[in-house]
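One protein chain is absent from this view; the other protein chains keep their places.
In this document, chain identifiers A, B and C correspond to the written order of the chains, with residue numbering beginning at 1 in each.
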Amino acid sequence: MRAALVTDPLDVSRLVREVASPERGATACFIGTVRETNDGRAVTGIDYRAYQEMAEAELNRILVEAVNQYDGIDVALEHRTGQLAVGDASIVVVVAHAHRAPALDALRSIVEQIKSRATIWKLELYEDGTREWVSAGAQHLVSSDRDA
Amino acid sequence: MRAALVTDPLDVSRLVREVASPERGATACFIGTVRETNDGRAVTGIDYRAYQEMAEAELNRILVEAVNQYDGIDVALEHRTGQLAVGDASIVVVVAHAHRAPALDALRSIVEQIKSRATIWKLELYEDGTREWVSAGAQHLVSSDRDA
Amino acid sequence: MDITVRVFAAYADALGRAEVPLVLPDGATVDDAVRSVSTLPGGQVIPRSPLVAVNHTYASAAVRLNEGDEVALIPPVSGG
Partner (left out) sequence: MDITVRVFAAYADALGRAEVPLVLPDGATVDDAVRSVSTLPGGQVIPRSPLVAVNHTYASAAVRLNEGDEVALIPPVSGG
C-alpha cells in the first residue's frame, strides 16, 4: 500500500506490477489525464499545486480506510504535481484483490475520496492566456488575472 | 472500439494508449490474472479455450451495447487464450471517457457481461496433476480425469 | 437439411468430439438439434435446455434452423 506525490511522468504498468501478487486475480486501475477542454474553454495545460505534506498524509489515510473497508486489497497510487500538458496523466490509482468486485468498489471509493479530500488544486491554463483555479462547484479567478 | 482474442501476452499500457484522446480525461482499466489458488486448490495454470468466432462476435456486441449505453466512451479489450501461468493476465479491458463516472460504470458493466456471455472456458490445472473445467456455479470433471 | 453442431469444453470432452454433423428434417428447431446430440454416447452431460447459439449468436430452443446453420452447445462460460 503506497501513496505518493510525484513530479515525474506516471506509469500505470509500474503501479500494476507493484500490487501484483499470485493471490490477487483482479486489478482495477484509474488514470486521470488533462483534457483539452473544460466547461467549453480550450485548455493548454494544468498546473497542479499541492499542500504537499498534508496531501501525502491524507492520501495515506484514504488508503488505510480503504484497506480496512475492503479486506484483502492492495493499492498503489501516485498523483503528479507541477505543470502538465493536455493528455498527461495527473493521477494513477491501482487496486488489486483476489476478486473483481472488491477491487472495482475500492477503486471507485478511493478515487472519490481523493477528489474530495486531497489538498491538491488545479490551476487551469487556457488558450487565451488566462488561468483559473478549478474547484468542484465554482472557479476562482487568480489575482494576477483579476489585477491585469 | 476494439475487442480481440489474442495468444500473446497482454499489455495494459498499449490498450490505454489505444483509447487515449485529448477529450477523454478518465481511463478505467480491469486486468484479470491467473490466481495460485481457487476454491482452496493449488493452481499451476489455466488453459483458456474459446469458441473463437463467436467469442469475438459476442465481445464486439458487448462493446456496441456499452457504447450505446455510456455515450462518449471508447473501449479496447483483449482476452488471451491458450495456456497461462499463475500471474499471467487473461483479460485487459480499458474504458476511456471525458469523466470518471461513466468510465468506471462502463468498465464494470463490460467486465460483468464478458464473464456471463463470452464463449470462453477455463480449464484449470492443479498442482496434483488433475484439471477441471471451471464454471461460475459448478465445476465439471474433464473426461480424461473421470476415466483415469 | 444439413447442419453442424459444435460442442465445447465439458460437452466436447463427454462426447469425445468437437463437432457433430446432423441431417434434420426441414422445419427442425434448435431443440431438435439438442435432442439429437443428447442421444449420442456421452450426450447425457448436456442439460435439457443448454445455452445454444446459431451462427455465433445466442438463440432460443424454438428457433427454426436452416440448411448449413452452425449450432453450438455452450456449457456455462468462465472467461475473464
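By our rule, contacts are C-beta pairs under 8 Å (C-beta built on N, C-alpha and C of every residue); 3 or more make two chains touch, one makes a residue touch a chain.
The structure presented is a predicted model; accordingly, all values stated were derived computationally and were not measured.
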* Structure fact -> Shown chains in contact with the undisplayed one are A
* To do: State which residues belonging to chain A touch the missing partner chain.
  => 32, 48-51, 53-55, 57-58, 79, 90-91, 111, 114-123, 133-138, 140, 142-144
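Throughout what follows, only the chains that are shown with their structure count from here on.
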* To do: Determine the centre-to-centre distance between chain A and chain C, using the mean Cα coordinates as centres, and give it in whole Å.
  => 50
* To do: Would you kindly tell me how far, in whole Å, the mean C-alpha position of chain C lies from that of chain B?
  => 25
* **Per-residue overlap in chain C, given as positions that touch at least 2 other chains** => 80
* To do: Return the residues of chain A touching two or more other chains; collapse runs of consecutive numbers into ranges.
  => 100
